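All protein chains but one are shown at their positions in the complex.
Here is subunit A:
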């Protein structure tokens, strides 16, 4: 008895003495184990619980933020993504649920492509009940046309201003893009994504049907189907602000956080007769410049099929360059011809303004004096009755000498088309030039020139700079059931043009392109070709135009790989006149190896970065100042959300159980000696 008492007493003393500090080792160990387990679990992504909760949407394209000297355009999401209950809007009446009636704002709208227009978007912009938008691409394309570009593209950066042809400035006389809604140039504060895969759109609609459809006018019940979009952009306000912040970071920080990048790439140019690229060409040597643009844009990032606005013109240009090079006595021509492919023209003429700037500052082998005349190809695919229209600048033609030269040029062009499949007709004095790279050259010097297009007044292209400017827009159709190889070789008129159209519009990763590129950059050829200028250069389009031009206009020379890659060490290569490229060659049908060879051509790249960034004039109104914001992650996913009530109940129940268990443990601990009185004889306590 005494032993029991003393043992019990010592336990009580221990209990009294130890309650302060004994829990510490226990909690420390527990904390360590918990931390370790948390770290282990947190680093395990894609585990099965996450797969039970979320369905990721993989085939999406975001709308990103672009900035110029004064404004920001595009979309922005919160840093941890925007979440909202899904609502499918297929007709205008569905919008009322989102804007007024729905009881669970904010909503994430799944918009049918046909409703993606300015009126609907401005309604959504003005409300706080919308947390994001997912647009399902409309198949077929909206018949009334869709263009998120401006009605007057590049209006302040062309040649017409209040000092030069004010009656033509800002589309006072001709509205070039009447379908244009200007949506791309609006600023939205919620994320907008494009759903490119119809299967994913169907999954979202199915989730909506299962959980979110309102019954009898009252709200649907929790759990509801929701979507989360991540597209947080780092740059704000304007190029001036973001470049200033980036330069401060780059100057002072050890780990600089650049927030935006200027849009830049390379122009591709080549001359018919070789010229010395490191020196300067004599002022007496005259050059005719043939120009096209090679880029396009749409509302969504890196979605820019640009079939009519860009590809049609530069493929025609490439074919013309090939044809001219095949003429036997080119070296006898009095004037040289320069084939130029400008990049970045969609964004206030980045490429052409840079080339004019380089020519003025003597950084380019040619000068403005060397230019005899200018021919530009702009949107040539949608011809009515096979007529191509010739546009000229009426203001510069008031000068007599320019007028004579222009008339001469127009006459030569219309005469050359007699008897051919295409007729060329003049447009007349009352019309200005359409938006074209020629306008930038005119700003610097009055050069006689002509712009060839398929439209007389406003664009024939009803999908200018939109995601619907696809091969179907230029009536390019292939019969069903052809393999990629067969589609590549499917000849409609001339073989090379078809192959180029296929490569630049349908599938870049085809066997012909593979055979004409460098051996180490095979991986750049993705799937569907997009022609956005982007910020990392050169983009696929520039690269491929360069190599296609080299293949079509260059000659194969018998040099080894070493000699080809280092032409300065090899005699008789005339390094200044020519460029040498080592291409990987075509694949033999029986073997898996390629036979590479060396191509000599006059194709070169020239940097297409707006002079505003060279001069560090970020607020310039003279040159393009477009930049693209940086971002960390862009993704989208759908899942179910529970009601706030359930969440609060769960939390309250958990806290209540915690408090109860703590209290119970405390009391049991305090009464342990009474509750668990250990009998002296262990056997007696057995039950």
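Convention: contacts are C-beta pairs under 8 Å (C-beta built on N, C-alpha and C of every residue); 3 or more make two chains touch, one makes a residue touch a chain; residues count from 1.
Just so it is clear, contacts and distances are computed from a predicted model.
Enquirer: Between "CobW C-terminal domain-containing protein", "HUS1 checkpoint clamp component", "Gamma-secretase subunit APH-1" or "DNA primase", choose the name on the UniProt record of the chain that's been left out.
Expert: "Gamma-secretase subunit APH-1"
Enquirer: Given that one chain is not shown, which residue among A:207, A:281, A:294 or A:409 touches it?
Expert: Selected residue, touching the omitted chain: A:207.
Enquirer: Which of these, A:253, A:430 or A:669, touches the one chain of the complex that we don't see?
Expert: Of the candidates A:253, A:430 or A:669, A:669 is in touch with the missing chain.
Enquirer: Just the residue numbers, please: which parts of subunit A touch the chain that's not shown?
Expert: Residues in contact with the chain left out: 10-11, 13-15, 17-19, 21-23, 25-26, 29-30, 32-34, 37-38, 40-42, 44, 47, 49-50, 52-55, 83, 207, 223, 225-226, 228, 637-642, 650, 653-654, 657, 665, 667-679, 682-683, 685-687.
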